[in-house]
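Accompanying notes for the structure given below.
Of the protein chains in this complex, all but one are displayed in their positions.
And now, chain A:
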């Protein structure tokens, strides 16, 4: 079978991820083009891959860092589903400054499927908290730090929403007010979890059991993100007036801005653009314009993005600068990885 060259329509510049789909339609050039995009990174490696870099974080640092994020996510879903945050037995610890997760409440779910998904994700995140905690003795266990999940106009959700243009200055964003708001709140977290675990993978390379466990949590966070993204996508298409898809584009842009512009590495999944929303892309195939979704935010190699722990802190602290607290963690996270990157 001969493979025909396809014309590529100029893709919506706002949806930069779609450029990767050119590879599909350039026939014989596709492979070369893709190889070309990879070769930039590959050249740096020569034939022998560069030596495994010494991780700058210990395994304990990385696990503790992850536990902070799981505390954040688990409490959000716990509030949304049950009306309360995590139980004392699931958040106590000897390391760091203990704090409460505050400000959440139960969502009055209208869509039973969204409610099912919220319940399932809650159970998973609680299991992640418990798994990570179980790796430590009582005296080495990281306490949950203070977490702001509230609906104040000056709180973390509202700050993030304002930056994304979802609400005006001084107006609060309440993720518990509706199914859609809950989904947007979840959207804020889930892709970040994927990029966080992926970025942490190299630091765990010498500890195969933790590496495999982290890979398994990474996968679950991606399953979650796909659930949230696909539900938002379908609802956004069905009811355009809700502007759900536009909201995801805006939230992604905020995250992308917060975490700076590292040099692109298409093999490792690092780059100045490491986030994308749900706006539909288009391609032209045999002269016909076709829609292409963007449920999986990936680079042109189909590889998910990595964020360093410091970049993740830029996002959860809602601050591009190197700071030790802010946003969802008003007193900062606990553990040795506490300062965000200087990403401004």
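Everything below uses one rule, namely that contacts are C-beta pairs under 8 Å (C-beta built on N, C-alpha and C of every residue); 3 or more make two chains touch, one makes a residue touch a chain; residues count from 1.
Criterion: contacts and distances are computed from a predicted model.
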item: The complex's invisible chain, by UniProt name, from "Maltose/maltodextrin import ATP-binding protein MalK", "Heme exporter protein C", "Metal ABC transporter permease" or "Ferritin-like domain-containing protein"; value: "Ferritin-like domain-containing protein"
item: Residue of A:102, A:230 or A:257 touching the missing chain in the full complex; value: A:230
item: Residue among A:207, A:257 or A:324 touching the omitted chain; value: A:207
item: Of A:72, A:91, A:304 or A:323, the residue in touch with the unshown chain; value: A:304
item: Hidden-chain contact residue, picked from the options A:102, A:119 or A:152; value: A:119
item: On chain A, residues whose C-beta touches the chain left out of the figure; value: 1, 3-4, 20-21, 23-24, 27-32, 34-35, 38-39, 42, 45, 47-50, 52-53, 60, 113, 116-117, 119-121, 123-125, 127-128, 130-131, 135-137, 139-140, 194, 197-198, 201-202, 205, 207-213, 215-220, 222-227, 229-231, 233-234, 237, 267-269, 280, 283, 285, 290-296, 298-306
